[in-house]
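Below: the structure, in structure tokens.
Here the complex is missing one protein chain, while the rest keep their positions.
Moving on to subunit A:
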Amino acid sequence: MSAALDTTTEARAHRAVSLETIGMTKRFGSLTALEDVSIKVEAGTVHALLGENGAGKSTLVKCIMGFYQPTSGTVLVDDHEVGIRNPRDAHAHGIGMVYQHFTLVPSLTAAENLVISRAHPPAVIDWRKEMRGLDEFLSRMPFKVPLDVPVSSLSAGEKQKLEILKQLYLDQHFLILDEPTSVLTPGEADEVLGLLRGMTRTGDLTILMITHKFREVTEYTDAFTVLRRGKMAGAGKVGAVSVDEMSKMMIGDATIREGAARTPMHDQPVVFEVAGLFADGDEGLPAVEAVNLKVHAGEIVGVAGVSGNGQSELVEVLSGQRDASDGRLFIHNKPFVPNRDHMDRYKVFGLQEEPLRNAAVPRMTVGENISFRIFDKPPITTLGWWLSPGPMRARARELIASYRVKTPSTEELMENLSGGNVQRAVLARELSSQVDVLIVANPCFGLDFASVAEIRAQIMEQRNRGAAVLLFSEDLDEILELADTIAVMSGGRIDYVVPAAEADRTSIGRAMAGH
């Protein structure tokens, strides 16, 4: 209305804010999740927040956003102390957050999503006026998203851009991004991060980004802070500190198991073969289409791809959790059906993502869970039927000790173990005997560095012993580290297979995007 109001809005629209926390501490009962953490994010910069899972990164940002009340400590915005009691207060101070997973309404258009996200949308929406406003808003933004198609038909990259646009539309000038590239192809990630960095350069925006990809840190951020076990482990300017030093800050003095060396293999026979496999997803739509794969003995075939391109359905078919609608599986040229008899005969084992959901029974004991592969065989089962808990516990105690599963006893319920120990118990069960075929899916998701290194070394060891390994992972670095052959899954198909030695990020990225 008045000219004065317009100029203040104008002034605010070009003002990135700085943010500082002083002595942030958060205790949950006896657990100290965050202890005396002080970080400083300069206005107009991209700041990386690094740390392992459970280091306190999300606790810190949740305290900043007002989801949690810190036990002690304060937040300064532009050097002024602000009280943030809830996310609405945070928004009022221009602080917005983009989550790892999408929070848009899929059936609404981008324009509708933006308008309803406002704190106080009008009761009757004048769409003509709103569209004019949105067009004007988008013309100031570095990236564009089609406004009038349902969000469900946008690509993952477009959705992520829209999430960020939403925060900017709500006039937030301090953005917290929680692993923003985990759902993007490498190409999309580069584009989004590049554009955001551009906006900080022009002083429109300040960004605090949670990430664990060092490549993104070195290429797109100005400064970083590392958390370890709830405490500040280090901070500095990107470029002044090497990646090695950063990772040392994250890991601390824990020893990381050396990656197992890759034994050279030549002219090994094909062990596991997937031939013309089709499968439907939960909604009855085709999710896996005409997939062909061959895995040789002593070979790791890594299947890369953006989450949701049919990998989980394919893994489910291979491990017997989902019926194929067409196609065959072969092991040593003999037909393979994923039932118990064939799994035992051909020595097929699996490490699936989210082990509590896919590989373990939370309400059974650790000892029972470790015995799933052997409970129906001697010495646990005798006379064909009779099951003796004694030998079962004895074997479980051995495995718990040799795989260093941290549990009070074999009788503890599986659900009471930490994520890393659940995965270790499953590892003990699946890898403690002769393995000919190993099917692995996102084995390191959500685990700390030491467990990740341990698990990757175990997978490599199985390969070196001659197992045919099929590794599905959404973490391209994991595939590049482990695989002998790289396949890319996109839209339910695998059309791109290269030897790892000839692979490069760009062409893998293009294949992931379906080109």
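Keep this in mind: a contact is a pair of C-beta atoms (placed from the backbone, for glycine too) under 8 Å apart; a residue touches a chain by one contact, two chains touch by 3 or more; residues count from 1.
The rule is simple: contacts and distances are computed from a predicted model.
The subunit not displayed here is recorded in UniProt as "Simple sugar transport system permease protein", chosen from "Septum site-determining protein MinD", "Thiosulfate reductase cytochrome b subunit", "Simple sugar transport system permease protein" or "TIGR03936 family radical SAM-associated protein".
Looking at A:106, A:362 or A:491, the residue that reaches the missing chain in the full complex is A:362. Touch with the chain that is not drawn comes from one residue among A:58, A:407 or A:490, which is A:407.
For subunit A, the list of residues touching the undisplayed chain reads 252-255, 319-321, 338-344, 350, 352, 357-364, 367-368, 372-373, 375-376, 381, 385-389, 393, 396-397, 400-401, 404, 406-413, 416.
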